[in-house]
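Only one protein chain is missing; all other protein chains are in place.
Moving on, here comes chain A:
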Amino acid sequence: MTGPSPSRMLAGRHVYRVVSQLGTDLLVGHCWCGEERSAEDPIELWEWLLAHPETHDANSAAGAAGPPGDRLVRT
């Protein structure tokens, strides 16, 4: 957990993650399947992520658990 872009906090199998890039207007969206894409408009990026697997499909369908979030209360 350092720097302006903290490491992944939520531990579930189906976690979408959107990171804004320091010094740019770009957002990078990471689907839980492992695919990623950048965009400048959060609405467009959410549409792309949530359309999984229509807009993109990495071979994994099961999702990937992240590290346990160290302050997350609910499991």
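Everything below uses one rule, namely that a residue touches a chain if its C-beta (ideal position, glycine included) is under 8 Å from a C-beta of that chain, and two chains touch if they have at least 3 such contacts; residues count from 1.
Convention: contacts and distances are computed from a predicted model.
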Omitted chain, identified by the protein name its UniProt record gives, among "Glutathione-dependent formaldehyde dehydrogenase", "ABC3 transporter permease C-terminal domain-containing protein", "Peptide/nickel transport system ATP-binding protein" or "Aromatic ring-hydroxylating dioxygenase subunit alpha": "Aromatic ring-hydroxylating dioxygenase subunit alpha"
Residues of chain A (touch criterion as defined above) contacting the omitted chain: 1-6, 8-22, 25, 27, 32, 40-43, 45-46, 50, 69-74
